[in-house]
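Removed: one protein chain of the complex. Kept in place: all other protein chains.
In this document, chain identifiers A, B and C correspond to the written order of the chains, with residue numbering beginning at 1 in each.
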Amino acid sequence: MNIKMPKWFYQLASPKWSYDIMGMLMPWFGLAALLLLVTGIVWGLMFAPPDYQQGNSYRIIYIHVPSAILAQSCFMLMAVAGIIGMVWKMKVAHIVAKSAAPIGASMTIIALSTGAIWGKPTWGAWWVWDARLTSMLILLFLYLGIIALYSAFSNKASGDQAASILTLVGVVNIPIIKYSVEWWNTLHQPASFTLTKKPAMPPEMWVPLLIMVLGYYCFFAYVLMARTRIELLEREHKSGWVTALLTDTP
Amino acid sequence: MNFLNAAIKRELLLALRNRSEIINPLAFFLLVITLFPLAVSPEAKVLANIAPGIIWVAALLATLLSMDSLFKNDYDDGSLEQIVVSPQSLALLALGKVISHWLSTGFLLALLSPVLAVMLFLPSEAMPALVGSLLIGTPTLSLIGAIGAALTVGLRKGGVLISLLVLPLYIPVLIFGAATVQAGALNLPISGHLALLGAMMVFTLLLAPFAIAAALKLSIRN
Amino acid sequence: MLTVTNLTSERDDRILFANLNFSLHAGDLLQIEGQNGSGKTTLLRILCGLSSHFSGKIYWQNQDVSQQLPNFLQALLYVGHHAGIKAALTAEENLRWMQRLHPLLNRCTITEALNQVGLYGYEDVPCYALSAGQQRRVSLARLYLSSHPLWILDEPFTAIDKKGVLEKEALIVKHVQQGGMCILTTHHDFDLPKQTIRRINLDQLAHTITSVDTTPSYLVSV
Partner (left out) sequence: MTPKRKQRMTIALLIVFGTALIVGLVMYALKQNINLFYSTTQIVKGEAPKDARIRVGGMVLKGSLQRDPNSLHVSFLVTDTAENVKVEYTGILPDLFREGQGIIAQGKLDTQGVFQADEVLAKHDENYMPPEIAESMKNAKPTTEAKP
């Protein structure tokens, strides 16, 4: 497959270039994440009004929903990175996918545990075998499988490819998993945010939520870039630019 | 297609020469089912209730158990290398291997399942659903399992890893497979369930051979 | 016909060989020499497309191999360490499968080939009942069957008695004289005109190379 891509795309393939670009972007994302997360959490936990039914317990939404969104976005990102890595033989894409996996797994764990804490007062159970919960649990298993596969290969390039294949298979399966468990049992409420519909909450509730989601994305980007840069250094430790980098900085 | 045919024949011949590969999953299936009346309760009502789930879980585990060796021997003795350096399609060969694997595990499990259903007091109305769901569902299990087996064939400790990679992907098949049997036991129509299992089978049949071939190439070139 | 440029292989942070250049024409024999672990097998596997641990280009008939893999594989016969012989199958069944994989294994019948390697009367014996040397002969019977232009043989003479070695050497010489190409790892001297034999010593290569960037491309002398 040979599809012509714009120039920046090929520059991304160069480890040094992407290392530098990420180094430039990282502080901005870190700052944005800090501002957004602090604003969102203070607003959401202290100033947003309580819910008419759930009272204050609904406030866990400000942690729960963004991490659930991130958990899924992260998997999509890994699948896209996997395709790019396989089709254009781009090492950096594989490294991004590998660095993203543990972050996605952590987000899934956060979503599951905050969901359990939220579920107890509202549904009356820590855990129910409901569609959303079950498919998130399966997502966690997929993440764990991918991470295990990365570490099972002593040769990193092979591990990258193997994990990409598994990610792609997993991404094909996610709609099926969702569909199957949805037909099987349903309790969880529908999505709070959709692109097409107006949010079913007043602004003083959803604006902090939106801020939190954006903050999570910035935080995710920040951590992802940090992890990617470390992995880049590790894999390229013999190449000229890393040596130069290490000798230049005292 | 000729090549596919030849590949299936060769694998079946190999399985016949090495019968433990056929017998082990069946014996495992039988043994696991036997454990439940002993551990849960020998009461007919209780067993009939959980029978669809147990039989399906046992069939799934028996398939998974046999997955580890699917490509291992070929990898170790150089047969896989010979296929990769031949002009024949690796995807087609992988498909042939999976089909013969299914014939020697899933297919036989489905044939054996009525006996186990009787042991677990599953109502006789559920028999067609049980056999039908296993016949349509287990090929999907073999296909997905083969992806995991191909990814881990070159690794020293691949066996445990396969379960971790493959089990999450097995869940939809398990849900619909067991639901088919439950519906059958309640005398409800099962055609909808079987259609879904069929859709999943066709879907994996279309995609899995390519994933298996890519994974095998990767494992060999590692 | 077969041209290799700037071939570099690195395994576990160790450079096996770097900037290897050679080309092989019809009627050429290439001997790869070196100590254990010097990368002989890796080099052969790279040439066959069985390893991805390399950089550089391989051309077959002036075209990049990766662009026309089926064409290249059509012309290639590879006999590796692991013979790809199934112990549960007989010599004849094994060779029949090889013929399925490689359409160019058509020079003579399987019976003739087995006669040539001295396995007359062993056609129907399962390979696990044969000795290591006999199993190796089954695998080398392919050389008699083959009309592939390019042979790549990894230590073809291990576990074979003196008489067998002489016969195989004669066979390789005949193959090369008839315009075939052969790449193999062995120290044997072949009865061929000097200009058609090329040697690559990977030990010498490894000693002359200190770093990938500074070494000029190493050209193998005739």
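One rule holds in what follows: a contact is a pair of C-beta atoms (placed from the backbone, for glycine too) under 8 Å apart; a residue touches a chain by one contact, two chains touch by 3 or more.
Please read all numbers here as calculations on a predicted model, not as lab measurements.
Enquirer: Relative to the complete complex, which of the depicted chains are touched by the chain excluded from display?
Expert: Hidden chain contacts in the full assembly come out as A, B.
Enquirer: Please pick, from B:L16, B:V160 or B:A195, the residue that touches the omitted chain in the full complex.
Expert: B:A195
Enquirer: In the full complex, which of B:A62, B:L151 or B:A179 touches the chain missing from this view?
Expert: Final answer for the missing-chain contact: B:A179.
Enquirer: In the full complex, which bits of subunit B touch the chain not displayed? Write them out.
Expert: 89, 179, 183, 186-189, 191-193, 195-196, 198-199, 202-203, 205-206
Enquirer: In the complete complex, the non-displayed chain touches which residues of subunit A?
Expert: Against the left-out chain, subunit A lists 49-54, 58, 61, 121-125, 128, 183-184, 186-187, 189-192, 200-202, 204-205.
Just so it is clear, only the chains that are shown with their structure count from here on.
Enquirer: Which chain is in the middle, if each chain's centre is the mean of its C-alpha atoms?
Expert: B
Enquirer: Distance-wise, how many Å sit between the C-alpha centres of subunit B and subunit C, to the nearest whole number?
Expert: A distance of 38 Å separates the two centres.
Enquirer: Centre to centre, by mean C-alpha position, how many angstrom separate subunit A and subunit C?
Expert: Computed from C-alpha means, the inter-chain centre distance equals 48 Å.
Enquirer: Any idea how many Å lie between the Cα centroids of subunit A and subunit B?
Expert: 33
Enquirer: Mind pulling the residue numbers of subunit B that touch at least two other chains?
Expert: 221-222
Enquirer: Using the touch definition from the top, which residues of subunit A touch two or more other chains?
Expert: 155, 158
Enquirer: Enumerate the contact residues on subunit A facing subunit B in the complex.
Expert: Going through subunit A, the ones touching subunit B are 134, 138, 141-142, 144-145, 148-149, 152-153, 155, 158, 161-162, 165-166, 168-170, 172-173, 176-177, 179-181, 184.
Enquirer: Where on subunit B is subunit C touching in the complex?
Expert: 3, 6, 10, 13-14, 17-18, 76-79, 81-88, 220-222
Enquirer: Show me the residue ranges of subunit B that touch subunit A in the complex, using the header's touch definition.
Expert: So the residues of subunit B in touch with subunit A come to 144, 147, 151-152, 154-155, 157-158, 161, 164-165, 167-169, 171-172, 175-176, 179, 200, 203, 207, 211, 214-215, 218-219, 221-222.
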